[in-house]
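The structure's right below; bear with me while I get my questions together.
As you look at this complex, bear in mind that one protein chain is not there, while each of the others sits in place.
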Amino acid sequence: MNRPAKKSLITLLTDFGHKDHYVGTMKGVILSINPAANIIDLCHEIDQGDIDAAAFALSAAYRYFANGTIHVVVVDPSVGSARRALAVKTKDYYFVAPDNGVLSPIFRNERDMRVFHLTNKEYMLPETSFTFHGRDVFAPMAAYLSTGIAIAKLGNPVDDFVISRPTEPHLKGNMIIGQVVYTDRFGNLVTNIDKSYLMDVEEIRLDHIRLKGIVDYYSQVEEGAAAALVGSHGNLEICIRNGNAATSLNVQKGDPVEVFSSRSVVQQS
Amino acid sequence: MNRPAKKSLITLLTDFGHKDHYVGTMKGVILSINPAANIIDLCHEIDQGDIDAAAFALSAAYRYFANGTIHVVVVDPSVGSARRALAVKTKDYYFVAPDNGVLSPIFRNERDMRVFHLTNKEYMLPETSFTFHGRDVFAPMAAYLSTGIAIAKLGNPVDDFVISRPTEPHLKGNMIIGQVVYTDRFGNLVTNIDKSYLMDVEEIRLDHIRLKGIVDYYSQVEEGAAAALVGSHGNLEICIRNGNAATSLNVQKGDPVEVFSSRSVVQQS
Partner (left out) sequence: MNRPAKKSLITLLTDFGHKDHYVGTMKGVILSINPAANIIDLCHEIDQGDIDAAAFALSAAYRYFANGTIHVVVVDPSVGSARRALAVKTKDYYFVAPDNGVLSPIFRNERDMRVFHLTNKEYMLPETSFTFHGRDVFAPMAAYLSTGIAIAKLGNPVDDFVISRPTEPHLKGNMIIGQVVYTDRFGNLVTNIDKSYLMDVEEIRLDHIRLKGIVDYYSQVEEGAAAALVGSHGNLEICIRNGNAATSLNVQKGDPVEVFSSRSVVQQS
């Protein structure tokens, strides 16, 4: 396995946080196998075991990387159990992750997919722990992929991988009922309501909050005021200017958001 | 725009934190434009919208990077509004940041400056959001700069950029009245009193605290004791050995610090 180093881009998305050496150790493993790999941290502060949040972050970020990038996700509450480790090749990207639904947005959106169950111990560390597959399985698999090893060598093709159902908003006449799907560092409340639904919006309701229409950017409202806008993910977001909507409004993931338009939002087909 | 990759150093200084994918996504954008860029995190835990803290961090760090480094700052509470995005070329460095005063230390200290308002959409992402110019404007502009695009191609020269006034200490006879301008992770209180003022110091006063003279290093005082010393920024700092001066002394940015010397500190001119 003495292969020439290859300048590949590998991203890491984990719930390992920054308190420990875990992410650093994964990088050591990757660079030992491919010293020319360029490793980028996508995010490591996913809440412990929060598969939905990891899927959200991956979904929002992965397309901004160049074709050929290898995206590694290690949010893996069932590490060590029979849950499978996967590698996926799509038209433009590679993904390496546990088979727990964290790749659902990829499975829904990408084309020309090939999915493999990672079983070839030749491409794992010699001793694999039951608790740190990030180091022992996912990092080396991604590193070998980055050296040009064919994905089919890493394991067996599968087609029964885990896909979670997306949370789609409900449409009823001139009303859209969506929900908060993510809250970010700033306390911005990201909903599952795509901007394509936001035509002729009259009012947005979230708990006791009533917002008249949609603004373009945060500083269009007064300091401390709530506002609705289309966020960087292309979805409706509720925010508080220079404040934290999640804590101030006491809103959590899953809480409903209602949008009222001046005309029907149900498409005729 | 198919240009050869160039090994450029780009630093990122933001208030995006580590909870989300935002910094990772900016890096994806940069590396898609210049795969050979070397991206270094200067700091991402600036408090939300704290322009002063970002200016302090930039000011403290930027000169330690090699000539030619591109420093990107995205602390941008008015993102999406009419506030301008800037690129600056100085004798030794490039800077890319919003026009909100965050580059004030650069404007005050650097020479041979040229400042441009970033308007050329050719060097932004095709779709620019109103809320994430880090991804859509600042990252691509910095990346194109790093490939060797001339800065003048990115926009129009301007000379009416925002500069905040520095907080200078007041000198009165043998007394210097400064203030706390930054508190770091360890709770060390960085003041705006330059070490050049610290001759024949007899006493330092901070709220009810009285410190006799200045020590060289933390462990010169007892565990838990407060001390005054010249910190790594070249300014007077108040600290507590193996403790946190900010929380223990309940001191905040802007609080006054008085230094009494045995002779006049007012320079004759």
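For clarity, chains are labelled A and B in written order, and residue numbers in each chain start from 1.
What we mean here is this: a contact is a pair of C-beta atoms (placed from the backbone, for glycine too) under 8 Å apart; a residue touches a chain by one contact, two chains touch by 3 or more.
Here the structure is a predicted model, which is why all the values come from computation and not from measurement.
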| item | value |
| --- | --- |
| Selected from A:G24, A:G68 or A:G224 as touching the chain missing from the view | A:G24 |
| Touch criterion as defined above, residue of B:D136, B:D184 or B:E258 at the omitted chain | B:D184 |
| Contact footprint on chain A, counting only the chain that is left out | 16-25, 27-29, 31-32, 35, 39, 48-49, 77-81, 129-132, 135-136 |
| Chain B, residues in touch with the chain not shown (by the definition above) | 7, 9, 11, 13, 18, 38, 40-45, 57-58, 60-62, 64-66, 69, 184-186, 216-220, 229-232, 237, 242 |
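We take it that only the chains that are shown with their structure count from here on.
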| item | value |
| --- | --- |
| Euclidean distance of C-alpha centroids - chain A vs chain B, Å | 31 |
